[in-house]
Every structure is written in C-alpha cells, then in structure tokens.
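The complex appears here minus one protein chain, its other protein chains still in place.
The letters A, B and C name the chains in turn, as written, and every chain counts its residues from 1.
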Amino acid sequence: MSNSIGTLFSVTSIGESHGKCVGVVVDGCPAGLKLDLAALAAEMARRRPGTSSVSTSRNEDDAVEILSGVHEGHTTGAPILMLTWNRDQDSSKYDALRDTPRPGHADYPVRIRYGGFDDYRGGGRASGRVTAGFVMAGAIAKQLLAMVGVEVHAYTCAIGGVEAPEPSGDWVEAAEASIVRCPDDAASTDMIKVIEEAKSADDRVGGEVKCIATGLPIGVGQPVFDTIEGDVAKALFAVPAVKAIEFGAGWRLAEMRGSEANDPYEIRGGNILTSSNNSGGILGGLTTGAPIVVRVAFKPTPSIAHPQKTVDLASGTDAEIRVTGRHDPCIVPRAVPVVEAMVALVLTDQILRRGLIPQVLGEKR
Amino acid sequence: MSNSIGTLFSVTSIGESHGKCVGVVVDGCPAGLKLDLAALAAEMARRRPGTSSVSTSRNEDDAVEILSGVHEGHTTGAPILMLTWNRDQDSSKYDALRDTPRPGHADYPVRIRYGGFDDYRGGGRASGRVTAGFVMAGAIAKQLLAMVGVEVHAYTCAIGGVEAPEPSGDWVEAAEASIVRCPDDAASTDMIKVIEEAKSADDRVGGEVKCIATGLPIGVGQPVFDTIEGDVAKALFAVPAVKAIEFGAGWRLAEMRGSEANDPYEIRGGNILTSSNNSGGILGGLTTGAPIVVRVAFKPTPSIAHPQKTVDLASGTDAEIRVTGRHDPCIVPRAVPVVEAMVALVLTDQILRRGLIPQVLGEKR
Amino acid sequence: MSNSIGTLFSVTSIGESHGKCVGVVVDGCPAGLKLDLAALAAEMARRRPGTSSVSTSRNEDDAVEILSGVHEGHTTGAPILMLTWNRDQDSSKYDALRDTPRPGHADYPVRIRYGGFDDYRGGGRASGRVTAGFVMAGAIAKQLLAMVGVEVHAYTCAIGGVEAPEPSGDWVEAAEASIVRCPDDAASTDMIKVIEEAKSADDRVGGEVKCIATGLPIGVGQPVFDTIEGDVAKALFAVPAVKAIEFGAGWRLAEMRGSEANDPYEIRGGNILTSSNNSGGILGGLTTGAPIVVRVAFKPTPSIAHPQKTVDLASGTDAEIRVTGRHDPCIVPRAVPVVEAMVALVLTDQILRRGLIPQVLGEKR
Partner (left out) sequence: MSNSIGTLFSVTSIGESHGKCVGVVVDGCPAGLKLDLAALAAEMARRRPGTSSVSTSRNEDDAVEILSGVHEGHTTGAPILMLTWNRDQDSSKYDALRDTPRPGHADYPVRIRYGGFDDYRGGGRASGRVTAGFVMAGAIAKQLLAMVGVEVHAYTCAIGGVEAPEPSGDWVEAAEASIVRCPDDAASTDMIKVIEEAKSADDRVGGEVKCIATGLPIGVGQPVFDTIEGDVAKALFAVPAVKAIEFGAGWRLAEMRGSEANDPYEIRGGNILTSSNNSGGILGGLTTGAPIVVRVAFKPTPSIAHPQKTVDLASGTDAEIRVTGRHDPCIVPRAVPVVEAMVALVLTDQILRRGLIPQVLGEKR
C-alpha cells in the first residue's frame, strides 16, 4: 500500500495531475467530527495556484467534493473519500516532451519503473498537484488536533538564499499576509525579488519551510521505528521537491558539544520544561512537550525554459529541451500549507495511537 | 507494530541496553541465502564499542546467536531471530539518575510515556545499544544487495565542525583504516583532536555521516509514500541521536536556481546518465541509477560529566546532575556501520518489492 | 486501515448504501494491464440487483466510473479509484427504523460503535451494496490471474436446505444460466421454489456458495499468518451475511481418520498430483497445485416483513418491527460473483507476493 500512510488515521492518495481528479481517502477518522467545510476550503485556497505573481497561472478552483464517510455534516467513522476535479489542465505540451525526459523531473525513472504506461501528462502522479489531496486530509487532521489543543503552523524561512530571521509575536498572521508566506517584511520583499529575478531569467528557485506544532502532550510517539521524526520525515518526503529535513537545531547539532546541545530541564510555572529546544520537541522519538520544530528544504521546481541537456529516448542521442508552460517560479509559498498538512496527518495518527482522541466524538441524539 | 519496518523484508527490533539481550527478527529474507557469518561478525565488530580511544570502554563481544530461520548454513525463508547477549552492562548508576532525568536523553518522555514502567537502565530501548540488532539485519541485507550488484558504504564526513573533503579513489578502505572512519587523513587527525578535546573537557561532540549506495537499477522505489527518501529517512530516524537528513545536494538545493540544480541527462558509454547528481540518485521517490547519497547529522551524545540543570521529579524542584559512566565521547564513528545497515535494509525491501531479487535463491539438492 | 486488505495488491473499500457512491481504490496493480471494461461491466452485471424474481427490485445500473490509475486503456501502476453512483436508493423508511434496531442487522452495534453518527440509511457501510466495490476490484484481479492461467469460479451449492450435487462437466456456464446460479437443473428448480415460498411468506432464506480456483502453481501463500486459508477467510468475512467457511472436505475432515483424510501423491502425466483433494488445494497455508475449494455459508438476509421483537431505544421498552422495502429474498445467487471477487483479490495479492506476475506488463511505445 505504497500510496497510504498512517496506522489508525490513514490516508490513501489518489489521482494524477491531468487525470480526472486528485484526492484522498481518509480511513480511521473518529466518528462525530462536525466537519468545518469553510476551514477545509480555506486550506485548499492557501495551496491553490494562480493567486499571485509568484505562482503558476494554472487556475483550479479546487472545490472539494466529499463522496463518502460524512453524513448530516459529521464524520461517520467510515472512509472519507474527498476529491477535486481537474479542470484547467493543458496536456498539449506533454506529448512533445515524452521522449526527452526533463532534467530534475521524475519523468525518466517513472517511465522506466512503469514501462511507459504512466500517465505522464503534467507530471502525472509525481506532480505537485497530488498534494491537493494531502491538504484535504490535513484539514481534517487539523480539526482533530484542535480538539486536544494542538496547532500546526508553517512559514517560508528561506528562498533562494534569502533567509528570514526567527519570527516572533503573531507570526502566523504575518506569514499569511505575505504572498511568499514569510512573516518578516524585509525578508519577504527580498524573497519576492529573488523569485521575480529567477522568473524573468526563465528560471526557478528553491527555498525552505519551517513548521512548528504546539500544544503536544509529553510522550506522544512510538519507538523505535514509528517515531515522530521518522513518521514526519516519511510523510514530508512524499511532497515533491523536498530533499532535506531537520528537527530542532538539526545540522547545527553536529557541530555542537553536548553541553551546548542538551536542553536543560527547569521548573517554570509549576511545569517541567526545557529552557532551550535544540531537540525540536522530540527525544527518543517521543514528544517532550516543547514545540515540534521541523525545517524542510525544497529544491527549485525543475521546469525551466532555459535550454537543458537531455537525451532523445527514441533515437538514443543527446538532445536539448526547453520546458515551457505554466509553472510556479518558486513552489515554496504554496508548499507551506502542504507541509502543515503532512505534519498534522502524522501527529493525528500518533495522538490517536496514544488514545488521546476518542474514536467517537460525543453521541448523537 | 512500531518496532518493525519493511514490507517484504521486514525487521523487528528487540531488546534493551541492560536487559538480557538485544536483537532482531528478520522476516521475508529469501530462502537459500548462504549466510556469510564472517561478514556478519565483521559488521558487528565495526559497530562494537571499546575498540579505540574515541569510543566507550563498555566491552561487549557482540557475538551473534542465530536462533531460527537458518538451516545448514542457508536461510530457510522463515523468520530469522538473531541476538547478542548483554554481558558487560553496569546498571549501578541508573537508579540514582531515575528521578533526575538527563538532559538530551529520552529519559523524561519515556518515563511519562510508559508510566515509569520502562527499563530505564542504560537508556533501555532508547539506547544506542539497540542498533546492534539493526546491524545484524543490515548484514543480511548487504549480502542480498551484493547479489544484484548494490553496495552500501558510509563514512564520517564531519565531527564537531571539522569537515572532510569530498572523498575520491578507494575511500572505503581509507575510511575503515581511520579510527573515526574518515577517509581523509588530515580531517581524520583533526576530528580525533576535536573528540579528545571534548573528552578531556568531560564533554561530547556530534558529527555527520555520509552514505552512498551504488549499483541500483533505475526505477526502484514506491511512490507516493514508500519513496526511497521517505523509507530511508524513517529508518535512519530510528537511530538514536539522528536529527537531520538530506539527499544529494540537500540544503544547498534550497539556494539554487533550477538551472543549477537540475541534473542534465547525457549518453555516456551507451547509457543514459546524469552529468551531475544533485538529486542524490532519487527523483520522484525512485532511483535514477546514479548513486544514492544521503547525509545524516548526529547530535552529540548527551551523557556529559558537566554539571547540568535538571529537575528532581520526586520533590518537584530544580536540581543538578552529572552523568558519569562509560559513554562514547563521539558516537559518529561507530554510527557509520549503523547508517549503512539502515540504508541497506530499506534498499533490500524496495528491491524485493520491485521483484529484482527472487524469493528463493537457487534450489537445494 | 480497517477498510483495506492486501499487501502488494491492496483494496480499500469506500461508500455507503445510500450515500453518493460505492467503490474501491486498488493500489498495487501492475502497470500495463489493458483493462477489459466489458469484463468489468459483466462482473458488475452478475452482481446487479433487479435482474430476476429472486432478487431485490432496487435497480442500479452499476456503471463503473474509473477516476484514476488508468491511462489510454492501460493501468498505470498508480492507485485505481473506481466507483458507481448510487441512484435508486429510497431512504424514506430508514428514519422510522432508527430507534428500533432490526434483528439480524448490524444496526445496533454500529450505532453504539459510532455514537449514532453512522449513515444508517440502507444499512450504510454494513449493506451488501458495499460489495459492488469488491466486484470492481475482483474484475481487475481476475484479469491479472488469467495471465498466469488461474481461473476463479463459484456457484450456489445450497439454498434453504436444498443442496446441489457435486457439479461436473462445464458447470460454469450451467451455473450462469440458472437464476440462482446453481449448475444442477433439478436443484436449481427446487432452490427457486424454496426462495419463492420464503418470499411469499414475507421471509428470507440462506444458502451456500462454493468457489473453486484452478491453475495455481504449487507453493503460493505465506505462512504462518498470511496463509491462503487465512487471507481468503478474512476477505470473505467482509461480505455481509457470511457466517462460516470451509476448505476442501472441511467439517467432514473432523470426522475422518488420517488414512481417509490424507490426499495421496501420485505421478500422473509426468506431474506429481494428489489423487484426492480433501485439503482443498492447501497444505501448510500454501497451494498444493490442486484446485482451491472453499465453501461459504450465508445466513438469510435479515430484512423480513414478519413482525419481530426488538426494543425502542428512545423509550427503552420492548417493541415490534416489520421491515418492509426492497430486499433480496435470498442473497446467495448475487453473492456468487462477490465470493469469486474476494478469492480473486487474495490470490492476486499472494501471486504478486510470490513474484509470479511482473509489476510491469510489457513495455509501451
């Protein structure tokens, strides 16, 4: 079941970029959740393309249709099938690309893997469009998490070498107010500039997203394999273009001594807390009670109009390719809600496994 | 089954640091593999403590006992239970530590998670000793991979801020010749110095391991969740102290433009190859045929003799702790074979899922 | 993932009796299968209600819509979402039944399990309508099985105490020619009579289906838990009204001596075969090469117009209920293709796990 993830709250991804639809089946959602459809639509809107100068002009309304598992506004405990229909796809360019695999895209290994039977149009299953289904499932996960006081928020912390300073105050709203989803005004301006420059050079640019989950109780997680880190990482690598992940101080820990790296405990307000959070809220694969902090690196979207070297599979000769069409110059801003969704999915599953959300939410009538 | 990983080649971890044993059950190993016991012992020896000045003096011979699944020297297709008995544990210090959780260790969340019933001695399940079982399973995986021409090697690429240059030539042997497992002589010397300095300051130091898998055919992997990256990351986060992972150019991709990041295709020697490997051998979750390159960051081992702030759980007051005992000043050199093992486990599972290793290796009699 | 089954060829069931649709996601179908849509429609037609006097008059055309995983007529290797829209449901009677659970139906435990949030209309998830999705997946499984020479056929072997003799000759066609799917003319006539009698008495009647799978190679199956018997049984108990299962001589074996029960081996036509098949083609959970024979008992459909004792959940008092509406007087004839589907699903998964069907069927271009 390689298209599924999760033990008790499990998610099965379906659909292709230029097929009929993309969507998701959520199995294991507790019964009795009053679905907040406006919140679901809002999450989809955050991920939706075509909303600013820094995203693709492909225009999908991304309305979500719920086909099962919900009755009279509440989840029933049965599998929830949600999907959005693909409408604005333009497959005309993909036949021409078929024999000259695009560098940096999954075209070539996918073609070999599936004997050429893959639905290659628009990148098929390897397209970022598939993440629309993740966001649907994530929206339900976020509602469940809210019931136990857990919130998951992310922001763009770097684009093309421009790094945002550590945010403070109400950065969540500030991030959403920025078209690059960076809460820092100055960094935001610089990031937009970097993207515009790449765009006008027919190029693309990568970046980073930082995601923070707060409100988790201590001891959520399942050693030794189904750790918070392992499950979050696995989920995040399902997002196209993700190439690196760190928790807490991450790479900087490799340069530290133990005396710097360890997060000391202290009593604060009657609670046992750590005075730093280098561990990113996770020790031994379990939550420490401190915020979970995960940072993710995205490579630049590989569809560039620059001439690139490739090969012609039909003739077996070197070739050149220019990838035109509607592509995001930088996927990072739109990836922010996707990262949140993946983290939310994993935390929901883990919290259900800890028995902290009941399987039936209230009783009807 | 949070202590298991893998779909067709699956591994279940068992044992505690100061319990009777640590080990592993391997389910799904093809029948007919002539087990190379010397190779298994050699892998265990690579991970074994007490072999140099930069590792702990805990001395375990780590002889592996195979209790099932092997008959007349060959695997039978049945579950293989392998374990090594714990002999040299010294649990005397752990009772004193029980109420003052060690910063940076899993003590506190584990205690909360398991209601205080965990076998805390020596770190219990959260101890690095558990990785001995991983190495056993990895040794079998490596033998299977060798049958299809896949090799997995790793080395220490950084310790405490000292970075090794990109290796060249026969770096595998060079790495093994170094007590810190770094193939570069100069860097090796500096790393040893950094470790010795930390050690004499009663401190510990972190570092990085880079692992490279060669010989993979194109198109191994299972989108969208059971990707090579996702599965490798999940497996690696089961290794204590791992806090960050990147594939290929990883974080540097976030700063690149698409025109730099994309790996162009070219015909070389009649084969379709990429002229660079920023993707780390993986696109769309599938192997590209280029070497898989994964880099892992380890935090410093948290057991330091320095006084550290903690809390006394019995009295609910702030406290101070000094963690003495036999601990590695730097775990990175011993982690090298563990990283290889985790990567080998995942690749074996993925290659079996692709049907590239038969389920029966030859026929007997 | 309680709504999913299968390791490599996995099936996730979705939909409710009176919701928008019922369907299935098939994950793990090899790429390159040229889907035989006529065969798919034919399987659906076999299960379809409203086709004879012995089935319900609910009339669904059960046209299957394929929403993903198929491109240019071939499977792509991606998840296949198939569904059929519910059109002819009549939910009017179910509100009245809500507080008086129908004896023999799942109403009461489902209500308790899901806190009353279940979509109870038409029996919801517990309805036989859900098996439409099984048949869709089964149709694909049958196509895959045909590629390796495996065929799965079933027939009605008993209804309401009328037992059919062991079939011979071309019983498959004969079974399909009978509206009760019994290949024996005389038994068929008696079965119809038994059903008609029950129907005119406002009652329902149970029966048995026997399913036979031929063409299996020796040694398919996975001990000790994922046996052929275990997996087939688990799949079959997902079919509403199934209450008993036997393989081969089944219950009669409990009365036999070993000397009768054992199937002797002999050389026949150069092959090693058994001269009897009391084991139903399975020993040690593995196929023996002889046909797999499984018999399944269905209880009578519980919706009867007879007055029945129940309780009024609102008032907490004893009550009486009469269940009217459109229901099959005997579900067994329509269950025949469903039983075949479940057996086909399991065998496909097991054969894929044995590596006997490649993951890519040919190469396109």
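What we mean here is this: contacts are C-beta pairs under 8 Å (C-beta built on N, C-alpha and C of every residue); 3 or more make two chains touch, one makes a residue touch a chain.
What you see is a predicted model, and the numbers here were worked out from it, not measured in a lab.
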{"item": "From A:Gly73, A:Gly149, A:Gly316 or A:Pro358, residue that would touch the chain that is not displayed", "value": "A:Pro358"}
{"item": "Contact with the hidden chain (one of C:Ser55, C:Gln143, C:Ser178 or C:Thr274)", "value": "C:Thr274"}
{"item": "For chain A, the residues touching the chain missing from this view", "value": "7-8, 353-355, 358-359"}
{"item": "Missing-chain contacts mapped onto chain C", "value": "2-5, 13, 101, 103-106, 108-110, 112-114, 125-126, 130, 158, 160-161, 198, 201, 203-208, 218-227, 229-231, 233-238, 240, 242-251, 253-259, 261-267, 272, 274-275, 278-280, 283-289, 297-304, 306, 308-311, 313, 316-318"}
{"item": "Those residues of chain B which, in the complete complex, touch the missing chain", "value": "1-4, 6-7, 10, 12-16, 19-21, 23, 25, 27-28, 31-32, 67-69, 71, 74-79, 81, 83, 113-119, 121, 124-125, 360-365"}
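Here is the rule we use: only the chains that are shown with their structure count from here on.
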{"item": "Same-residue or different-residue interface between chain A and chain B, half as cut-off", "value": "same"}
{"item": "Gap in Å, rounded to a whole number, between the CA centres of chain C and chain A", "value": "39"}
{"item": "Length of the line joining the C-alpha centres of chain B and chain C, rounded to whole Å", "value": "46"}
{"item": "Contacts with 2+ other chains: residues of chain B", "value": "none"}
